[in-house]
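A single protein chain has been omitted; all remaining protein chains appear in their positions.
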Amino acid sequence: MPRTKKTRSAKVGLPPGSLVHVGEKLSEKSKISLIHYDELSLQEMEIQQISGCASFLKKTGVNWISFQGLPEIPVLEELGLSFGLHPLTLEDILNTDQRPKMEDYGDYLYIVLRMFHPESPDRGELKSEQISILFGANFVLSFEEKDTGTFETIRERIRNTKGRLRKSGPDSLAHALMDAVVDHYFLLLENLEERIEGMEEDLVKAPSAGFLNTLQGLKKKMILLRKSLWPLREMITSLERSESPLINKSTLLYVRDIYDHTIHIIDTLETFRDMLSGMLDIYLSTISNRMNEVMKVLTVIATLFMPLTFVAGIYGMNFKYMPELEWRWGYAMAWVLMLAIAGGMLLYFRKKNWW
Amino acid sequence: MPRTKKTRSAKVGLPPGSLVHVGEKLSEKSKISLIHYDELSLQEMEIQQISGCASFLKKTGVNWISFQGLPEIPVLEELGLSFGLHPLTLEDILNTDQRPKMEDYGDYLYIVLRMFHPESPDRGELKSEQISILFGANFVLSFEEKDTGTFETIRERIRNTKGRLRKSGPDSLAHALMDAVVDHYFLLLENLEERIEGMEEDLVKAPSAGFLNTLQGLKKKMILLRKSLWPLREMITSLERSESPLINKSTLLYVRDIYDHTIHIIDTLETFRDMLSGMLDIYLSTISNRMNEVMKVLTVIATLFMPLTFVAGIYGMNFKYMPELEWRWGYAMAWVLMLAIAGGMLLYFRKKNWW
Amino acid sequence: MPRTKKTRSAKVGLPPGSLVHVGEKLSEKSKISLIHYDELSLQEMEIQQISGCASFLKKTGVNWISFQGLPEIPVLEELGLSFGLHPLTLEDILNTDQRPKMEDYGDYLYIVLRMFHPESPDRGELKSEQISILFGANFVLSFEEKDTGTFETIRERIRNTKGRLRKSGPDSLAHALMDAVVDHYFLLLENLEERIEGMEEDLVKAPSAGFLNTLQGLKKKMILLRKSLWPLREMITSLERSESPLINKSTLLYVRDIYDHTIHIIDTLETFRDMLSGMLDIYLSTISNRMNEVMKVLTVIATLFMPLTFVAGIYGMNFKYMPELEWRWGYAMAWVLMLAIAGGMLLYFRKKNWW
Amino acid sequence: MPRTKKTRSAKVGLPPGSLVHVGEKLSEKSKISLIHYDELSLQEMEIQQISGCASFLKKTGVNWISFQGLPEIPVLEELGLSFGLHPLTLEDILNTDQRPKMEDYGDYLYIVLRMFHPESPDRGELKSEQISILFGANFVLSFEEKDTGTFETIRERIRNTKGRLRKSGPDSLAHALMDAVVDHYFLLLENLEERIEGMEEDLVKAPSAGFLNTLQGLKKKMILLRKSLWPLREMITSLERSESPLINKSTLLYVRDIYDHTIHIIDTLETFRDMLSGMLDIYLSTISNRMNEVMKVLTVIATLFMPLTFVAGIYGMNFKYMPELEWRWGYAMAWVLMLAIAGGMLLYFRKKNWW
Partner (left out) sequence: MPRTKKTRSAKVGLPPGSLVHVGEKLSEKSKISLIHYDELSLQEMEIQQISGCASFLKKTGVNWISFQGLPEIPVLEELGLSFGLHPLTLEDILNTDQRPKMEDYGDYLYIVLRMFHPESPDRGELKSEQISILFGANFVLSFEEKDTGTFETIRERIRNTKGRLRKSGPDSLAHALMDAVVDHYFLLLENLEERIEGMEEDLVKAPSAGFLNTLQGLKKKMILLRKSLWPLREMITSLERSESPLINKSTLLYVRDIYDHTIHIIDTLETFRDMLSGMLDIYLSTISNRMNEVMKVLTVIATLFMPLTFVAGIYGMNFKYMPELEWRWGYAMAWVLMLAIAGGMLLYFRKKNWW
């Protein structure tokens, strides 16, 4: 998400395409693995040195090189030379605060996604990483900031000879990677939903003092998600409309499927937002009602005793000639008078529904 | 409408096109029926086994297979093979939390609708089901989640030899099914209208304590409906603009008619929303006015008695030399003084319109 | 404007094109009149039976059949057969709760308008009727719900041999009918303007208790008008862009003129809305200021007497040894003390501008 | 600006193109002057009778006829005949409540502008007039409602042989006229800016009672300006995109320059609006803070004296056996007690920061 890390400003004055890591470094070491497959064969290996890697690539089938943890700058430069990557692509891979986008460089497409981790959304800030995916005629490159096993299920599907992936090209693999990232949003949505439902129950019972802060915190998270989801949607739309020969027509149906998921996620988020704003309204009106109720009761009590105290004050006066004071039943009469006043006022208040 | 059911997350990691039921299961068993008709002939039957079903289909006329209750996964797979359906279509039929959409798969069009049941809108949440409609050159497939007789009137129209349906193709039948779903919104709107009118009457009399909650509940329902109506409108627009050869030009006029209905429904909902928000404004200002009125009256009373009590306090003092206390008419004078003060203040308050 | 009449739901299950009157029936009988004219000749007659009517039509010139009051269903069906009208057109003529629209049926254009009657806008709801206009190569059909003489001035213009209408075709007549309907909005706007200006004067003097309700009522009317004006604008735009051969190029300039009027009306309404919302702001802040003023004065009074009453209370204590009570000028001193306290507080309050 | 003058409704029923003056009549007499110029020659004259005017026109160069004050209806009709103007154009020239627009009539372009006079914006309503500009192959017609010398500088520029105007055609002159009108907005903006800055200073010192009304008045003026500026912008855009042969390509750069000015004016107005709304927020929160401050201090005073008065009340009781009353230092003790209570409460209030 948009954040002004110091390093963004550290790049002021540098030419575009300068390789400087921007954003928090999430992982120190980078694990590089290569999978080559076509319908019939499959080959997996860990790569130590990127310089020799090009010789392993095959002309046909799909060569998938995945980086778990961003590579060191020399490794990235080497990679750029081997695959003919544009300096701006390399720069973007290292700038981990970008919004989702798709760029067509002719020989390859470059896709940036944001992956949100659902593990502990109820505490602190949302954790996310930037996922870069590049694919060309016979290769796919994927870059994760951390090794969190996001793409493990896809490796499994590739190993399975019967899967659709084995029969199709790099665009299908790229789709599968994107799909895996987008699917993770559903986990996050469920976490959020549970918390919102918890808050709804709280609201019915008695909202605690921290209610407003929790609500603001959730709202902040949704704004964050929203700012990543709208460009995601835009990106998928431009992928759908792209006329790159690197994308098979049959893959487009699958891209549309991710589009559906994205819209579904956005719709759900909007619903959450509506729920939060409804809860805020109810909370505020509850608080205000309660305050009004308190003030009303207290003021009724105070108002009730004003005339009574006045009556008591009257008969506390020291005039020499006050006939009532001498009466035998004067005191009783004063009580009767005061009770009558109190009773009359209470009846009136009750009738007016003030009490 | 958008909801994160557990099963959405259960699909994380699965390839697209995996058949898993997503959403609440509304019906356990699925009733399958086949109607074949053209202008001259009509044939109806219940189907037990989908595998043999293809042999019943006729090359000409319309073959309508309707599923009341979603089919079991093997049945769906069988169906997919018989009619050449894309795995993503089959997946969408089972994922019952989708927003309305239309997808052109070349050989067939796939339409998703949301059907709202009007039966008891005044209690609990809105009940809805997902309706899927597919149609190709000589067939229509329809999928309801529950057997609620939604399409019974259409079966009747088909049985009637003179109806327009008998003379036209699968696109007309698909239109009729869509029309039946959209028409049901009118029933729901009427229920909502009655409730809103009831609330308006309440508001004039005396809004009960639950007014705000009822209003929020209605608002929530309208948001839900709205989130299903805008994509519906979008879908019908794309149907109108579709250049699929599966849609007859004369059918387009009927599609435009549904478009009119959808806009009409949306307009009505917007009117409802305006009414609700107007009612909320009046309610809030009523509450606030009443509170102000109460506080004002009570404060006037309290303020009135402050000076009186002060006067009483004065003559309650125990100074040895207080001439007034000795006066013959001192007590009467005190009363006159107090009544004068009270009268003066009341006049002033009345003049200022505070009381 | 959008309303869910019972009859809308009564049509659930009926095929599209079913002729059922939807909406309130504004007139029981329908008057049918035919005018035929070209540059040289003019012929007027009342029609009793629509079946024979076709024989009166002439190939050249303009045949205008106008219905004042919606026709009975058999009459409408007869008319549909004579002029080759689509069932959906006939249905729309009877469904009097539609939003303005234009539909091109090839042989004829179908236009729906909403006509607001300005007669008594200050009481009850706005009264409106649906006007349907159809025109083809040599005919114009117009349908009013009530016979209110809306089109009488146009009949006069036709009778006048020199008018532009006599020299031009059905599109010009249709334009004239639309223009007459749109012009009526100006009358309504003037009524509304007078009422708003009245309210502005009220606001300066002293807003009565019903101010808020009157304002909400006006707002409601404007929402109603707005919901009819935006589709009207849209309709005129699509008429302008229509490529129907039924519309002469020279007529387009006149359509643009109506477009101007519509925009003018919309702009005026928006101005009204801004004025109303400005008045609401001033009203609310006036109310709140007044309340604050009252509470402040009352609280100042109460606060002023608290210390005084306290002093009186002090010297009302019954301690045996209270030197002040014995003093010759004790009572006077108490008064001086109290007046000093009161004066000091008043000065302080005045300085702080609280009073 | 949109206003429902009586005359708008007076035109109900009249055919389009009827010449009736709509709007306030700003000037009684109309001054007509003709300037003919090309690169080498210049000729100026006042015109008394429009009927003979056509004979003065030259085939080449630019003939500019300017009306200062709207012409009488017969003059306008004569003019229409001489220059082949459409009746709708003539009507629009007389309807002085139109929004800015551009209309292409083939032989000529018709432009409507609104000119705001900056002279005394701080009192009463904004004064404006409608400026109509028409230009064809060899002529420009301009219509002002009042003779306020708006175009005098342009006459000067024409008289200057070296100016760009003398070398170019009617489109350049039309541009110069439009530019003169748009430039006048800057004068108005400066007036508004001064007033807003004055209000900002007021706000820092002490907002007077009329603050809110002044602010609402300014807001109203901005809404008025805004409603004229957005269509102006739209109009210039359509002029830029117009493919009329009457506009030279080199003139388009100058049209873009006016577009820049318009956007600049709109941006400035939006800034003003933001400033006003920021000032309103600060004003309201200042008012509310002050009120709260007052209420808090007053309530603290009242609360402080409640317990003290209670203590005084205790020792004002008349029980026979109250040991404290007999004590030698009872009275002193009561004072100590009361001062202790008062001091304790004050300390507490101070600690809580209530005071």
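In this document, chain identifiers A, B, C and D correspond to the written order of the chains, with residue numbering beginning at 1 in each.
Methods note: a residue touches a chain if its C-beta (ideal position, glycine included) is under 8 Å from a C-beta of that chain, and two chains touch if they have at least 3 such contacts.
Note that the coordinates shown come from a computational prediction; the quantities given were computed from them, not determined experimentally.
Novice: Of the chains you can see, which ones touch the chain that is left out?
Specialist: A, D
Novice: Out of D:157, D:220, D:233 or D:290, which touches the unshown chain?
Specialist: D:157
Novice: Of the listed residues A:29, A:162 or A:328, which contacts the missing chain in the full complex?
Specialist: Considering all chains, including the one not shown, the answer is A:328.
Novice: Considering the complete complex, identify which of D:189, D:247 or D:276 is in touch with the unshown chain.
Specialist: Of these options, the touching residue for the absent chain is D:189.
Novice: Where does chain D touch the missing chain, residue by residue?
Specialist: 153, 157, 163-165, 176, 179-180, 183-184, 186-187, 189-190, 193, 253-254, 256-257, 260, 263-264, 267-268, 270-271, 274-275, 278, 281-282, 285, 292, 295-296, 299-300, 302-303, 306-307, 309-310, 313-314, 316-322, 352, 354
Novice: Since one chain isn't shown, list which residues of chain A touch it in the complete complex.
Specialist: 1-4, 6, 8-9, 11-17, 86, 88, 92, 97-99, 101, 103, 105, 212-213, 216, 219-220, 223, 227, 291, 294-295, 298-299, 301-302, 305-306, 308-309, 312-313, 315-318, 322, 324-331, 334
Note that in this section only the chains that are shown with their structure count from here on.
Novice: So which chains count as neighbours of both chain B and chain D?
Specialist: Touching chain B as well as chain D, we find C.
Novice: Compute the shortest path length in steps from chain A to chain C over the network of touching chains.
Specialist: 2
Novice: Are the two sides of the chain C and chain D contact the same residues or different ones, given that same means over half of the numbers occur on both copies?
Specialist: Under half shared, hence different.
Novice: I'd like to verify one number: the distance from the centre of chain A to the centre of chain D, where each centre is the average of its C-alpha atoms, in whole angstrom.
Specialist: 43
Novice: Going through chain A residue by residue, note those that touch at least 2 other chains and give them in order.
Specialist: Chain A, residues with two or more chain partners: 316.
Novice: Go ahead and list every pair of chains that touch.
Specialist: Result for touching pairs of chains: A-B, B-C, C-D.
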